[in-house]
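Each chain you see keeps its place in the complex, though not every chain is here.
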Amino acid sequence: MWLQRRVTLRPYPRGFHLITREVLAALPELGQVGTGLLHVFIGHTSAALTVSENASPDVRRDFERYFNHAVPDGWPEFKHTLEGDDDMAAHIKASVLGSSLTLPVGAGRLVLGTWQGLYLCEHRDRGGARSLVLTLHGE
Amino acid sequence: MWLQRRVTLRPYPRGFHLITREVLAALPELGQVGTGLLHVFIGHTSAALTVSENASPDVRRDFERYFNHAVPDGWPEFKHTLEGDDDMAAHIKASVLGSSLTLPVGAGRLVLGTWQGLYLCEHRDRGGARSLVLTLHGE
């Protein structure tokens, strides 16, 4: 069984955001998969996807703080500055965190640890509505 | 052919550790796959998986040193500090390195480069026994 679906997320502000529910809501067919994999891909180069802690909003805030420190907006050595101070930093953060997730599916559910959730990592000040491609396959 | 299996690793100390043998030992069926993919997922947000050099213990020690420098325990700007100085740093390192690996399988074996091995990246001082979900599919 193969299923591929494009999903447009609502616009999120810059930062890290839990999107587990939004992704699952777009895939009611997941309940029919006994064993499989879900691939989630983001079609942008200034936002990313990761798996992290699903409970504390402070964790998401600390991610944002840390990455702004590690990859500063407008770093003086950047040459690609035409699209704003946040643009080149966003490309780098997006590659560090990654543009896709592959997640196990078992007994009709995502097989995640108790504390795991899916994050959208929005690195632009005004990234707009981000587009995901969900690919589900299994049996 | 689809196969999904949960594996609990023995507890490892904080640091980077080769687990290629442990993963393969849990999957004798891999020998029957002509062409396929193995997905390895860690169900935790303070430990990660990566592929790197499989020979020198110094490489693993240098990984630990570097990441402790790049993402310091108890960084003063962290707000999520309830679970200890190593906790928030562990979440960030885990997202930078990633929670899953997808690896090619060919002729009944993992198709890795000569120098590649699978690493468990244990970022907590006392992370305990970590749980993996292995999903093998192929023909």
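Labels A and B are assigned to the chains in the order they are written; within every chain, residues are numbered from 1.
One rule holds in what follows: a contact is a pair of C-beta atoms (placed from the backbone, for glycine too) under 8 Å apart; a residue touches a chain by one contact, two chains touch by 3 or more.
This one's a predicted model, so the numbers in the text were calculated from it and none came from an experiment.
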Whole-complex copies, counting every chain including the 2 in place: 3
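Heads up, the rule we're going with is that only the chains that are shown with their structure count from here on.
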Where subunit A and subunit B are represented by their mean Cα positions, the distance between them in whole Å: 20
Residues of subunit A defined as touching subunit B within the complex: 35-37, 50-53, 56, 58-59, 61-63, 65-66, 69-70, 96-98, 101-104, 106, 111-116, 119, 138-139
Subunit B residues within the subunit A interface of the complex: 2-4, 39, 41-45, 70-71, 75, 77-80, 88, 91-92, 94-96, 98-100, 102, 131, 133, 135, 137
